[in-house]
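Every protein chain of the complex appears in place save one, which is left out.
Note that the chains are named A, B and C in the order they appear, and that numbering of residues resets to 1 at the start of each chain.
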Amino acid sequence: MDIKWDKILITGDPLILGSQIAIVLTMVGIVVGLTYFKKWKYLWSEWLTSVDHKRIGIMYIIMGVLMFFRGGVDGLMMKAQTAVPENTFLDAQHYNEVFTTHGVIMILFMAMPMLIGIINIAMPLQIGARDVAFPQLNLLSFWLTFAGAMLFNLSFVVGGSPDAGWTSYFPLAGKEFTPGIGNNFYMVALQIAGIGTLMSGINFIVTIMKMRAPGMKLMRMPMFSWTTLITSLIIVIAFPIFTVALLLGTMDRIFGTHFFTVADGGLDMLWANLFWLWGHPEVYIVILPAFGIYSEVVATFSKKRLYGYTSMVMAIVVISALSMLVWVHHFYTMGVGPAVNSVFSITTMAIAVPTGIKMFNWLFTMRKGRIEFTAPMMWTLAFIPTFLIGGVTGVMLGMAAADFQYHNTLFLVAHFHYTLIPGVVYAVFAALYYWWPKVFGFKLNERIGKWHFWLFNIGFNLTFFPMFFLGLQGAARRMYTYSEESGLWPLYALSAVGAIFLAAGFAALCYNIYWSIRYEKRTTENDPWGTARTLEWATATPVPHYNFAVVPEVTDVDAYWEMKKNKDNFALDPNKIKPIHMPSNSGLPVYMGAAFLIAGFFLVFEWIPLAAISAFLIFAGMIKRSFEYDDGYYVPVEEIIEKERTWRGDSKWKAK
Amino acid sequence: MKKRKSLLLSVVSVMLVFLLSGCEMAELVVFNPKGPQAEKILDLINWSLVWIGLIMVVVIALFVYIVWKYRARPDNADYEPPQEKGNHLVEIIWTAIPFIIVVILMVPTVTTLFDLEEVPAGYEDQEPLVIHATSADWKWIFSYPEQNIETINYVNIPVNRPVLFKLTSAGTMQSFWIPALSGQKYTMAKMETELYIVADHEGSYFGRNSNFNGKGFKEMEFEVLAQSPQDFDKWVKEVQEKAPKLTEEMYAEKLKPSHLGRETFSNTHLEWVDHADHHAKEYLNPELYRVHGYPGKTFTDENNDIDNDTENSDHHHGGDHSGH
Amino acid sequence: MESKMINHSVPTEYQSEQGKLNILGFWIFIAAEIILFATLFAVYGVLHTRTSDGPTGEEIFVIKDVVIQTMLLLTSSFTAGLVIHEMRRGNVRGLITWLIITLALGGGFLYMEINEFIHYVHAGAGIQTSAFTSSLLTLLGTHGAHVTLGIFWAIMVIIQLLQRGITPITASKVHIWGIYWHFLDVVWIFIFTFVYVGGLI
């Protein structure tokens, strides 16, 4: 096995040394703090082992915010590096590592956890469920995602970072050209996180198919839950492809097989093919829940029913079907021939049609409404024109012949930031502001929210709009620097200025969270926005752990809106309360996450015997689970009555 | 409100300073084609811009109008919006129009795609000049089999004559791109892709690898010099007479990961290896790609040992490759 | 678990809410498995002619052994069906007996497969030999790993059956295991058809 101890820690770079010290200090700080405040037990039993979907959601979101910070710092480093020509802040190798980790972290460890966290919080409430179908599996999903993220982040200080791009194209990513273990981190960490995501997908599908409130037919389901269902479907179909791709990549790198190598018959194109068979659906996996969030917000703050509900549902179904049929548009330039390119151009551009349907439906939801400019609505409004730019440039890229000029340039980079940021990040912000009071019992401050909004928006456009033109000037992506004569400097510099605004905007969000936790007014009002429409607003704020004392009967799309119209419907009849069955917490998922992390770590370092031994830790956990017969527990009626009375008061309480 | 305005103002002024400060900005090469292939692509791009522009204008106008007109004001506090479900006619219209636009964009896309695969119209009568472009980490190698000459990091071509680039790679996946002359295409080891190019203006054009391939990626550029046929012939002759000969050892050395300046030879490496060939020898040097961090193991192939393996041609394999 | 009411008109495995959720969840998981194997088939389909210096399929496949493997697995799929049949009759002993027979057949299949791999390595077709052998052995190996997992899983279920008898929960476990086992048989049919028979014609 021949372990090289002196090579394990990355040394000799001030940037990395700094973070190594920072990491150690943070860890020590956390441990000391928890011990000092005697919070270990609380943390363990109320959070880390909690199977409550709302708490799991919160943990996902915390992780997402941390990863946004890490990915954002990567982004800022790249912007600093390219702010002036021939800069030496980062050398080529570091720049490569930075954009690789930036892309992976932003998409897989920021966007996905954020959205899955939001789904976890809102979806079961929206459909009137007590929890998801498999609460313990849900916690396991979280811990696997977390283990994957930790393993991936470890690469920065231990062993070396992946450096072949978030697309990790072979043969570059193979041992023939990157013999170090950096790219092992990519293969193994994403595999672990991917398993977690796949299980989330299965979990959400079963939850939605089986656990809707009585009367909630599929066509009465809130749009966000619809998008969750469709997203989960795509997850279940797309992620196994990635699983295989990563498996084969791992085998090539660690066991010397020849799937994607130059030598002995390997085919590098095949990696690209498999990667995008997953990778393209992946971008719709992150955009569809975002579309769902916007649909909820736009209806709430226009005080109107979502326009064209049926066509909205049809549109996402069509998008999901097409999403699996367009993957070749990422490698039109591979010489696959005009016939193949034509077919995939058609399928790609076809996606504009259902997306357009959604766009226009949102616009018409606002038409004749009464639009309130609350923070969540502001993000939704900003989304429309900016995502439009991202979308139509996507169509330009979809025209294969034209793509020969855009491909691999900053034009493409601009396109995908214009879809990912207004599409996903803005939606995450909108969702945070929108559902925050439901989860925590207070709103985020609107005034600081406006700062956050304007700084981030200006920063975003300033950073990424110039990139369209840089691309047309011939600037390739992933270049760590450029010469002065190239004449690219002015736009690069402009873009770098924008990044400062972005950072300030993100800081404003963090400040807002801090400020609001300390000073913002608390509320127990179930519908703090006053115009909410869906079921999650029909229960207490913050939501009790059993969600609904009595699962409401649903008669129309906007269930809570209907209840409000008919006040009596909403009032709770205490006689109807029965003991509620709840799942019990479990430490097993934490154990499994740790086992995967350990086995993954050894595999990354190619210490095969150790990895094999630690794989038994995983099997042990699975066996333990198989023999577990925990039936959960019941929440007694008295406890429910007491909880419900405190927030309902008399008006929402049906005396016998 | 005031703050916001001043903020906006400062942003706008920063932009203006940049745009007006006279520091020379690069031109938009894609909009300045120097050959029929790039021109065709530009036509397509312009066509798309018309329609995309139309969509942008309509959607943004609609957006601004609606948001402005229906914003919440103190005086419409009592307004109860109607709970509309939708309207089939309207929904069909906004499905049909984008669909039509997609078709309008699609048709020229397909025709352009097929066009680009062939010798551009008006040049069919000429025999294309064949140049093998081989990419390696991190340099471009151009072989002229007919002329029996080879250049590194620059390529001279005659103006107004079709050139057929046969693209391949000695290792990583790269992309051959001369934005002023045509769109890009990948180069891949043991495979060959083809690209027809015509330069209809004399001049020097910028070309590069646009597909990320590791540490030296940024520097992987080359110059394309489009010369008059006479100048080109003169140059060829000169090279044939004066340039040194390339040997396999020298060549193996050059394939190691490195940056080379311009080099010229009076023979080609196709004499001993064509990297596009399915059974080509590999010349890989994994040990030379080590960077900081934990080393990990590599799997080297005997075939790969350049110094020990001189009789490479009898190296064969079973199986048929008709499926490709 | 929600309702303790037992409805005797449906098979035991559908009698608990959790059992129903688990069965549906597993079907969704099977869809993921379909995609997983489809991807491996796609890889094999693309790479199977790329034999480099190594042997081709025709040179190493032994159709007789493959047919035996196929018969073993087909029979085990049949006996796995009888497992569910016995379970629905409420016959624990019959259930466990057929389960053990199924495992024995599965074990026989694995034994053959391991021998097959040894034969390949001797014939110069190791996993590092060529793209063809890499993709072949990975496809077969993934299937074999699934079978192995299925065997250990069934052993766990047998232990639980011995401890608890047929309850809605153990019944749903047996049912789910049954789906899994039949699914592996389906995968094998495609391997048999496209890899072996297809490779030899």
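In this text, contacts are C-beta pairs under 8 Å (C-beta built on N, C-alpha and C of every residue); 3 or more make two chains touch, one makes a residue touch a chain.
We take it that contacts and distances are computed from a predicted model.
Of "Putative ABC transporter ATP-binding protein", "3-phenylpropionate/cinnamic acid dioxygenase subunit beta", "Quinol oxidase subunit 4" or "Nitrogen fixation NifU-like protein", only "Quinol oxidase subunit 4" is the UniProt protein name of the chain excluded from the display.
Touching the missing chain, out of B:I66, B:I131, B:M191 or B:V273, is residue B:M191.
Interface note: of A:V104, A:A173, A:I254 or A:L270, the residue touching the hidden chain in the full complex is A:L270. Where chain A meets the missing chain, the touching residues are 205, 209-210, 233, 236-237, 241, 267, 269-270, 273-274, 277, 324-325, 327-328, 335-340.
Where chain C meets the missing chain, the touching residues are 8-11, 14, 20, 23-24, 27-28, 30-32, 34-35, 37-39, 41-43, 45-46, 63, 67, 70-71, 74-75, 77-78, 80-82, 84-85, 88-89, 175, 178-179, 182-183, 185-186, 189-190, 192-194, 197-198, 200-201.
Note that only the chains that are shown with their structure count from here on.
Inter-chain centre distance (chain A to chain B, centres taken as mean C-alpha positions): 32 Å. Shared interface positions of chain B, i.e. residues touching 2 or more other chains, are given as 299.
Chain contacts: chain C has residues 50-54, 128, 130, 132 touching two or more partner chains. Touching chain B in their complex are the following residues of chain A: 4, 7-8, 10, 12-13, 92-93, 96, 158-161, 163-165, 169-172, 175-182, 184, 253, 256, 262-264, 268-269, 272, 302-305, 307-311, 331, 333-335, 337-338, 341-342, 345-346, 349-350, 352-353, 356-357, 359-361, 363-364, 366-373, 381, 384-385, 388-389, 392-393, 395-396, 399-405, 407-409, 454, 458, 462, 469, 472-474, 476-482, 486-491, 493-494, 497, 501, 605-606. Chain B contributes residues 4, 7-8, 11, 14-15, 18-19, 21, 23-31, 38, 40-41, 44-45, 48, 52, 55-56, 59-60, 62-63, 66-67, 70-72, 76, 79-87, 90-91, 94-95, 98-99, 101-102, 105-106, 109-110, 112-114, 116-117, 137, 167, 171-173, 175, 177, 179, 182-186, 188-191, 193-194, 206, 208-218, 282, 284, 286-287, 289-299, 301, 303-304 to its touches with chain A in the complex.
Within the complex formed with chain A, the residues of chain C that make contact are 1-2, 20-22, 24-25, 28-29, 31-33, 35-36, 39-40, 42-43, 46-47, 50-54, 127-132, 134-135, 138, 153, 156-157, 159-160, 169, 173.
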